[in-house]
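The complex appears here without one of its protein chains, the remainder shown in place.
Here the chain labels run A and B in written order, and each chain numbers its own residues starting at 1.
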């Protein structure tokens, strides 16, 4: 496995302060390696988007980061502790090293400015030495990269279709050739044909440019196809992490298993569609022990009392990790 | 006397506080009172209403009664001093409250009923009736209301409180109608309204049971806004001497103060109390509307504590774009020396 580019260690994100704080992300450890696609899946409210916004420090009030570390490894030079950057340094860091494609393709673009203005201002902010002509040339290249005619630079966002807007956002995300692109449900608002098209294009661009992707979605079927590794989140914690193929073939956590049985397989043997009974936990009143145990078909003695730690399930599964008492190597989270 | 643009218009079409009628939404409706601004405003308005009822009874003097104490500054006998005829200003204020509240509320009710009729009908029916009603309300919106009111009331000889209230109400419904039309338009496309229509419920039943309950906040805010406007207009009319000067309201007091050169004589007590009473009433009503605004649009609610102490010991204001970092766990290795950020220039050179 290649070297890490983004390391998240024990990251905790809260909404609110003090006693009223809701713990939306708890003790998340996650490593993104150079050039890989890491999928992050879970139901809505599992904390996956909060994690993405938290590690980039873009969470609006009352969100706060209550602990942990986010380490970014540039291609050359010493590692960067993202959470301790001053606002000015954080501003320099953003987009140049990690860019984001947001959930709402419709609302990500400023409605009153032309596409060109919005592409150029980010280049100018980070590379003030460039000439306008050079920036404009770069903007044209970027649009061509995502398959949009360069004359669209003069369009306003409302003149573009949803798919085009999202492609403009992708072009913008690649403007400074970042090492990490975070994608938060980038295709959810699009129709299936457009989804395919954009994902295909994205895979191609990644081959060519070599950036790493943190791909967040509630649609596990998409990840199985598109990502190298998958992490599953539930109740603010990572419950399972594995290479995409292995996770699909043999899920270790009952929650992953439930997710996999929520969509039909495109290829291979037919599986029964069962889904997961119940609804995601209320973050203000989390169940004791493993957060999934009230919905878990296989819950047993320790599940409602002890919280299992994310760890390797056994010796025969390298590169996998799971937080479940069904797997003997699991250890309890120290209280 | 400007009307602050309500954020309601911009916010509702997208989001959820009023999207679906549910038990939770109904419960939230009561939480509105718990809003500090709204509660303060409601309490103040309740105080004014009480004054409107008991004012004439508790006034120490007849407001018209003359005495020999001409133009006296505030004293124990005359809390707010006296006029050029020796009338007690405090009594005039107390007695005047009734007229002010009566006209304000009556005009508010008239205008609100009209705006609901016009706005909801236009928004729900659409088509030609929408075009006609929208044009009508836009005309009334653009024509300067106050000069129109002044002209109409001065044409009517001896306009009493009720006439003034009606004229104000009939000329100031357009703003509410406009906002309500926009809201109705967006509500009409909601799923539960479509569903009600699909099951063949009658138009009036849908408007009465599916749409109107969800417009409560907008209607209330329109009502409060109209009351503010009506109170100001009424006082203005009295101040420039159009409505009959035989009944008392705060504008009448200011009218006499102005026409008797209270300023030149240094009789500040003659016009300061009336102005403060108006301003406080206006503030109270505006506070209620802020409460409604915040209730409808959660983004406007103040986010509790605005400042936090971060891990590096600074106190920062919570804001969009820079999530504060509160602490780092003790289990981690000690923080490394502050690393160098790769600057864009260096990166450019790599290319």
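Here is the rule we go by: a contact is a pair of C-beta atoms (placed from the backbone, for glycine too) under 8 Å apart; a residue touches a chain by one contact, two chains touch by 3 or more.
As a working rule, contacts and distances are computed from a predicted model.
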{"item": "Options \"Probable glycine dehydrogenase (decarboxylating) subunit 1\", \"Sarcosine oxidase subunit beta\", \"Tat (Twin-arginine translocation) pathway signal sequence\" or \"Peptide ABC transporter permease\": UniProt name of the undisplayed chain", "value": "\"Peptide ABC transporter permease\""}
{"item": "Full-complex contact with the absent chain, from A:30, A:58 or A:82", "value": "A:58"}
{"item": "Identified contact with the non-displayed chain, of B:56, B:74, B:160 or B:282", "value": "B:282"}
{"item": "Chain not shown: contacting residue from B:141, B:163 or B:212", "value": "B:141"}
{"item": "From B:65, B:85, B:151 or B:195, residue that would touch the chain that is not displayed", "value": "B:151"}
{"item": "Residues of chain B (touch criterion as defined above) contacting the omitted chain", "value": "1-5, 7, 9-11, 135, 138-139, 141-148, 150-152, 154-157, 175, 178, 228-229, 232, 235-236, 239-242, 254, 257-258, 263, 266, 268, 271-272, 274-275, 278-283, 285-287, 290, 293, 297, 299-300, 302-303, 306-307, 317-322"}
{"item": "For chain A, residues in touch with the removed chain", "value": "53, 56, 58, 60, 87, 90-96, 99-100, 102-104, 107-114, 121-122, 125-126, 156, 158-159, 169, 172"}
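Going forward, only the chains that are shown with their structure count from here on.
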{"item": "Centre-to-centre distance between chain B and chain A (centres being mean Cα positions), rounded to whole Å", "value": "44"}
{"item": "Chain B residues within the chain A interface of the complex", "value": "303-306, 308, 311-312, 318-329, 331-332, 335-336, 338-345, 347-348, 350-351"}
{"item": "Residues of chain A defined as touching chain B within the complex", "value": "9-10, 12, 14, 16-17, 20, 53-54, 57-69, 74-81, 83-85, 87, 89-90, 92-93, 96-97, 126-127, 129, 176-177"}
